[in-house]
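Yeah, one chain of the complex is gone here, protein chain that is, but the others are all in their spots.
On to subunit A.
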Amino acid sequence: MALYNFKKIMVVPTSKEFIDITLSKTQRKTPTVVHKHYQIHRIRHFYMRKVKFTQQNYHDRLSQILTDFPKLDDIHPFYADLMNVLYDKDHYKLALGQINIAKNLIDNVSKDYVRLMKYGDSLYRCKQLKRAALGRMCTIMKRQKQSLEYLEQVRQHLSRLPTIDPNTRTLLLCGYPNVGKSSFINKVTRADVEVQPYAFTTKSLFVGHMDYKYLRWQVVDTPGILDHPLEERNTIEMQAITALAHLRSAVLYVMDVSEQCGQTLEQQLELFNNIRPLFANKPLLIVANKCDVKKISELTEEDQACDKLLAHRVDGKMKGKKVHDVLNRLHLAVPAKRDEKARPPFIPEGARIGRKTMEVDAPKRKTERDLEVEMGDDYILDLQKYWDLMNQDEKYDVIPEIWEGHNIADYIDPDIMKNLEDLEKEEELKVKAGEYETDEESEDEEMQEIRQLAKQIREKRKLKIVCSKDKDVHGPRLPRTVKKVERKTLEKEMGDLGLDMTGKDDSHYAVNARRSRSVGVAKKRKREASVVPTSRTRSQSASRPPRDQSGVRDPKMAKQAKKLMKNQQKDMNRQGKKGEADRHVFDLKPKHLFSGKRKSGTNDHR
């Protein structure tokens, strides 16, 4: 688990970069426009936002750094020790501690300045406060330069560590430098470790993987160990020691039989004895290498090592507590026998027969396919032969489905004949009771007459309504009595109503009609200019003279008056006016007066 995270640690920026990033982010992500004349709370909010935003950014990034870097107490002791060896535990913890302090300081700064900003009363003051706050935060970060650099280097190195799983099956190769550990791992796995004639070619741990008995095995190659006490060991050797100490693996102590590494067998044995305490609880194998130079069989050692480790691991597991937990939960339940009756499992007859036929290979019944093959072209799929009907000879009947818009299937009923009989009986009874008799009394003449009369009445009424609607009189109407009634229409109408209108010449309406005709309207006569009009219609009284004669002394004056009148009318006539009072303007906005440019002059003309 821990090793997975080493590659996922976020990049730690340098302090300068850190400051740049955060400040530019503040610049971009917060509003930038503020004016003096804004309301003070708006100005304050604007600057407070900036301070808080910067603080938030710093806080987030630093927290992420702190969480990303592994805590030495939380990871596997192998890794903890390895990191201690490589990076110095104290320095590491110190660096992270400094980062944490910086984070807290920045938070405090922001809190203080936000509090102060509440009392800022002008844009200038708020701005200065914000500037001060941001400045302080940035100087805090500047002081973290060293820690950040150190952490960045740690991160880079960590991500390049080989992924050694401390819990899986491992083979650990150790021994003097240059004995052939790396060559061995190259041969056995796909790892490509550098092999050189000089000592300490391998400076750190390397991992390879191989397969044996369908399982994956880790093979860990270590830098060589020299024979001196623990305190004097350098970093490289310490790595090997750490690996030896923490990884639960099979140890392969490689010895160079040919003494090509530069140490004698005795010296190698010395080393072996010295680091023997590290081999406690681990299956150990001594590998005699480079036996082509000096012959001792070596091949079997590999297999034995793996088997030994496997057995060791299984023993370890069985003895462990976990197995007991699992065993306790397993329990095979068997129903208790209640009597001596044997109750074997139930297998249905069909299945049993099926199984038997499968085994015995009995002759199967003829399938349709066989038939088809037999008959060739003549073959017709005839499923009706399998039908199971009451009378077998009805199989090939054409079954009717629909009759006159009804589904026959809806009527099918074994009792239908009985029901039909009942229905017919019912029908007979009904007919007898006279339900179907149309008591349409043939109407007598009188009724027919009445109907005809009613019809006529309705027609007449409709006609009258239509006539009255046709008149289409809008506005005030003349009373009926003013209109002159024609004798003909009157006599016709009354005649239709059944009154005798013949010989009505002496009736009062006829007499009145004649009388009114004699009182005629005065005929229009052509007036001569010299003659003063003297004739008057009988309808006018003699005392009132006509308008064009009243106040006129003699014909000469009359003539003059007439001339005046005509002159005055000339203008009006020319303009097409009806009279003096006609002030109607036909075209309020004539186009020629309202369009075009006005060069000089008025709008009367353009």
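As a working rule, a contact is a pair of C-beta atoms (placed from the backbone, for glycine too) under 8 Å apart; a residue touches a chain by one contact, two chains touch by 3 or more; residues count from 1.
Everything that follows uses one rule, which is that contacts and distances are computed from a predicted model.
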item: Chain excluded from display, named as in UniProt, from "Enhancer of polycomb-like protein", "Probable ribosome biogenesis protein RLP24", "Calcineurin B homologous protein 2" or "Eukaryotic translation initiation factor 5A"; value: "Probable ribosome biogenesis protein RLP24"
item: Hidden-chain contact residue, picked from the options A:346, A:386 or A:436; value: A:436
item: From A:408, A:485, A:511 or A:557, residue that would touch the chain that is not displayed; value: A:408
item: Residue of A:17, A:60, A:424 or A:486 touching the missing chain in the full complex; value: A:424
item: Of A:280, A:347, A:390 or A:478, the residue in touch with the unshown chain; value: A:390
item: In subunit A, positions touching the absent partner; value: 388-391, 394, 397, 399-414, 416-417, 419-420, 422-424, 426-427, 435-436, 438, 447-458, 460-461, 464, 494, 496-500
